[in-house]
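All protein chains but one are shown in place.
Labels run A, B and C following the written order; every chain starts at residue 1.
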Amino acid sequence: MTVRVQQEAFAAGAELDAFTARATGAGAIVSFTGVVRDVAGGLIAMEIEQYPGMTERAIAEIVDAARSRWDLAEVLVIHRHGPLAPGAPIMMVATASAHRAAAFEAADYLMDYLKSRAPFWKKEITQRGEHWVEATTQDEDALSRW
Amino acid sequence: MTVRVQQEAFAAGAELDAFTARATGAGAIVSFTGVVRDVAGGLIAMEIEQYPGMTERAIAEIVDAARSRWDLAEVLVIHRHGPLAPGAPIMMVATASAHRAAAFEAADYLMDYLKSRAPFWKKEITQRGEHWVEATTQDEDALSRW
Amino acid sequence: MTLQVLYFAWVRERIGLPKERVETQAATPRALVEELRAREPRYAAAFADTAALKVALDQELAEWDAPLAGVREVAFFPPMTGG
Partner (left out) sequence: MTLQVLYFAWVRERIGLPKERVETQAATPRALVEELRAREPRYAAAFADTAALKVALDQELAEWDAPLAGVREVAFFPPMTGG
């Protein structure tokens, strides 16, 4: 299991290859990459705030829960903080398992929990002003799927 | 949309990066990579047979169906044929969308249909002999999810 | 009519060839299989259980009772195992 919380950019392709190399014996590798999208009003930057210390702890708990639920050969979570330009990668999750369903479900699960239970907050800084991205009830409801 | 049916290996990481660069405006990128797993008895090779012509046609139909169902900025399907060594990549699917759920669902859908509706047949060549991989009823049942 | 008939995976192996041209008046894939089965034991072995097989007409999956009229290429194979 690899968890990284960092300000620097990461190269999703190189991360995927390194992850696959570590995941010996796995037949199914799923990755998710989140990218900063432009928004109406013209995005200047997406600012991501975090709670150092709790972030690592919360992500480790989420990953542990996924590993106890699915048989995963390997798990990767990378999440950035700081100001990110449109088009920049925000975060990445990868899961490896013997079977496809486990890899897909675990990646989806990790994303649901990272979204609502890892202490990150997004602020959109646009040409028209800035505002904090609000959590949606769908985000919270998504957790009840599991 | 990019569909490739090929004997040569591919580099999943480089494919993911090129895919992400093409998927302008997408906030969510999901990839699936299938890798040849070793099996009890010791796998020498996984031989993948295809139906040239129908393969491309079937994959294009599956991709079109996914695109009509979800709003996808970009779709990638790579599927290999010929003899593959343990640990080699078999195939890859990637989906890009504005939103996470669409990217995840579309990738899962593509995999379900590629598994049961694209004309590929897998034969395991092991130390103990060779045999054709049989389709399972779960594979077929998976299609009724959609 | 003359059909291009293709065999894949263990159907190809049992019959011993990947494709052949077949002269037939069969109206459906089911009738075509009946004719082939009667030819030689290797065909009978390949088509022993058509419930375990699929058929494609001109590269599209089809039913066993679909009409063969106008079709140029017929393929028989076990259920696919892609992905």
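Assorted remarks:
Rule of thumb we're sticking to: a contact is a pair of C-beta atoms (placed from the backbone, for glycine too) under 8 Å apart; a residue touches a chain by one contact, two chains touch by 3 or more.
All figures in this text were calculated on a predicted structure; none of them were measured in a lab.
Shown chains touched by the missing chain in the whole complex: A. Contact with the undisplayed chain is limited, among A:Leu16, A:Val30 or A:Met91, to A:Met91. Take chain A: the residues that touch the chain left off the picture are 34, 49, 51, 53-54, 57-58, 79, 90-91, 111, 114-123, 132-135, 139-140.
Convention: only the chains that are shown with their structure count from here on.
Per-chain Cα centroids separate chain A from chain C by 48 Å.
Chain C has its Cα centroid 26 Å from the Cα centroid of chain B. Across the assembly, chain B contributes 34, 111 as residues in contact with two or more other chains. Contact with two or more other chains is made by residues 83 of chain C.
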